[in-house]
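Every protein chain but one is kept in place in this view of the complex.
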Amino acid sequence: MSKMPATTLTRRGFIAGAAGTGALLAAGPGLAAGKTLNVLSHKVHQTVLGSGDADLLKEWRKANDAEIAFTTFDSNPLQDRLFREVSLKETEYGVGYLIDNRPTSQIAALFEPLDAYQSKDAIEDFGDIAAGLVQGMTVDGKLIGIPVRHATQGLFYNEALLEEAGISAPPTTLEELIEQAKKTTFTAKAGTPVTGMVLASDLAVFPVMFARAYGGDFVSPDLKLVPNREALESGLAALRGMFESGSLPRSYATTKNDDQVTWLQQGRAAFTVLPFARGAQLNNAEQSKFPGRIKAVEFPGSAAIKGKVPMSSVVEAWAMSIPKNAKDKALAWSFIREVSSKRVTLGMAINGNGPVRVSSYADAGLKAKNPLAEVEAKVLKTARGAFPPFPEAARAQATFLEEVQLAVLGRKPVKDAVSAIIERVKPMMPA
Amino acid sequence: MRTERLLIGAGKALAVIAILFWSLFPILFIAMSSLKPGQDIFAVPPKWLFAPTFKHYAELWRSWGVFFDGLLNSLLITVGATLLAIVASACAGYVYSRNSGRWLGASLLGLIIIRLIPPIVVTLPLFPIVNALGLSDTHLALILLYATFFVSLGTVLMRTFMDQIPRELDEAASIDGASRMTILRKVILPLAMPGVLAVAVFVIVFSWNEFLFAFIFTATKAKTAPLVISEMIGSIDGVDWGILFAAATVQLVPVLVFVVFMNRYLVAGLTAGSTKG
Partner (left out) sequence: MQLQRTARILPLLAPVHLLILSVIVLPSLYVVWLSLNTSSFGQAPSFVGLQNYWRVLTDPAFHSALLNTVVLVVVAVHLELAVGLGMALLFASGLPFRRFLLVAVLAPYAVSEVTAVVMWRFLFDPDAGPITLALRAFGLPTLDWSFEPSHAMGLIGLLTIWLHLPFTFVIVYAARLAIPGELYEAARIDGATRWQAFRRVTLPLLGPAMLIALLFRYIFAFRLFSEAWLLTKGGPARSTEVVAIYLYQEAFSFNAFGPAAATAWIMVLASLLLAGAYVLLLRRGGISHAH
């Protein structure tokens, strides 16, 4: 799940952030805020909170006489760093951002249980925060993180290229998607060679979505490894078929998440799977050759499951947590409480954050700003994480991806790859 | 006879062209591409004539402020590591050059062997230590790391160069009443300047370019330029290659110029550092 939110970060947001940090450093002791809250997060979390006059936490800073110092990393290095920090004797960081599939029992034990804080000094209308996301942050009966962002995967397509290929409507089944991807593997009128679909090969999200389209999974929420073998085989066979027919790029093995954005913006691919929140970036007139023409729908299930099982897309969620070895936990909770308020949640959503509050989606301002809000809210209802947390999840994901790549590139028959996944990942599953 | 010489000459010329192409083409091509307008970078066939533009450099300045912070960090760390490595190796090199004995011989051998331990090995245990000392994400942490991985080579080099300075000079100074430190500073070091410069070339090139330690031990405050470039590789959109080339050029030019001017000391250091001990 590495870099999903990485490029939600626009260049401008980045400068603003950098300038903000610069100004803060330059002002230094002059600001003389009484306290500093150190936050370990992804850049995107800092960006959506705004800066300068648009800073959503302006009043909080003033009221608490505190400054907020962000340290930001890309997703996987961020989680590694966070766990290294919390396993020390003491850490400078008051708040750490946690991805939902990482907290195992062992790791969760390193974070402060938040139930007591919640009962003493409750977050505004806590019931409004999506129950599934709160559930994901409850480990061994303890709430260890307050959900703050989700990224739900949707199927993006380039309307202009579809029209050129004579396709009038986006696919409603996986079979149609495969067919349309094949049709859009052509040379566009502009002379650009187009590949039907572009997917990164280093994320479990995509093979998992293909397996789910046939009613299967990699690891189910109740920790069953490959609960439906045929479904996973069908999913991988579909990917293999697409690679073979050229509707996945030949450079599939080195394609990264960011390439998906570039390829779609440049019209080099007709379809891709990305979080709905990327819609704005894909249609950004400065970067995209097709502003306003890149749309999104729900990733379709296969004809076989249509009407029987709802398609479950992948959602990745982030939560704010307090390390047990943090120094000023009261300040940290105060920050979390403020960021989780209705006002800030909505403000972040308008800045491009996937809001965790159901009420945010009802807001007219957000609907106007984000045309995908409605379909995203619908997909979110049945979405779940790519796989549940367990101690060896990172290794299991790497092993899964290795076999998937071998199958898609045609170096191993799909059946053998699935057998290898089951055989190799089994010892990594919790007993 | 004449044709043979002609053939040999032609063969040599070809070989020289091949060597130049191999060594310089990648560098020149990137530097040149950083001056090309966006769409020309990917032109097929590549354009050799174009109106140079500093657009990518301006864009780099505007949108990648961290890169310039990174350059400043790299500079601070490089200077710090170089000074530390030179002072430490000069002191130790002097001892090894002017004294002998079983223990000294053994410890010098130890230094040579330890230099050959892969740096990645110590990343694992060093993180908690660096953290416990409050050095995480500081310039000092990288200065200590970089200097340490070069003091063994530095000591060997300084010893080799100091061996060539006649001992009579020390003795004369010592009769005049100079202390050991004074002799080292006033007599030996000025004469061992080529050695100092050879050590400096190694440490400077290494510290300026190092990736692995910077990757593991810095976060934001002490992030070095190579690290920022590696982040740019990951996060840049296809059309922005120009900015990446501009950053690579800016990072490369100072150290390249330095190596060009110091090439004598680099060669001397490379040979002495690996064939003496």
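By written order: A and B. Residues from 1 in each chain.
The rule is short, and it goes like this: a contact is a pair of C-beta atoms (placed from the backbone, for glycine too) under 8 Å apart; a residue touches a chain by one contact, two chains touch by 3 or more.
Here the structure is a predicted model, which is why all the values come from computation and not from measurement.
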Ask   = Can you list the shown chains that the hidden chain touches?
value = A, B
Key: Absent-chain contact - pick from A:A116, A:A190 or A:A398   = A:A398
Query = Which residue among B:I77, B:L145 or B:A173 touches the omitted chain?
reply = B:L145
Task = Kindly note down the residues of subunit A that lie in touch with the hidden chain.
result = 76-77, 80, 83-84, 86-87, 106-107, 109-110, 201-202, 250-254, 391-392, 394-395, 398, 401-403, 405-406, 409, 411
Note = Residues on subunit B facing the left-out chain by the touch rule are 12, 15-16, 19-20, 22-24, 26-27, 29-30, 33, 41-42, 44-46, 87-89, 91-92, 94-95, 99, 107, 109, 111-114, 116-126, 129, 144-145, 147-149, 151-152, 155, 180, 184, 205, 208-212, 216, 226-227, 229-230, 233, 241, 244-245, 248, 251-252, 255-256, 258-260, 263, 266-267, 270-272, 274-277
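Quick note on the criterion: only the chains that are shown with their structure count from here on.
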Task = Calculate how many whole Å lie between the centre of subunit A and the centre of subunit B, each centre taken as the average of the chain's C-alpha atoms.
result = 40
Ask   = Can you list the residues on subunit A that touch subunit B in the complex?
value = 3, 6-7, 11, 14-15, 18-19, 21-22, 71-74, 81, 84-85, 88-89, 256, 258-259, 261-262, 265-266, 287
Ask   = Where on subunit B is subunit A touching in the complex?
value = 62-63, 65-66, 127-128, 131-132, 137, 219-220, 231, 234-239
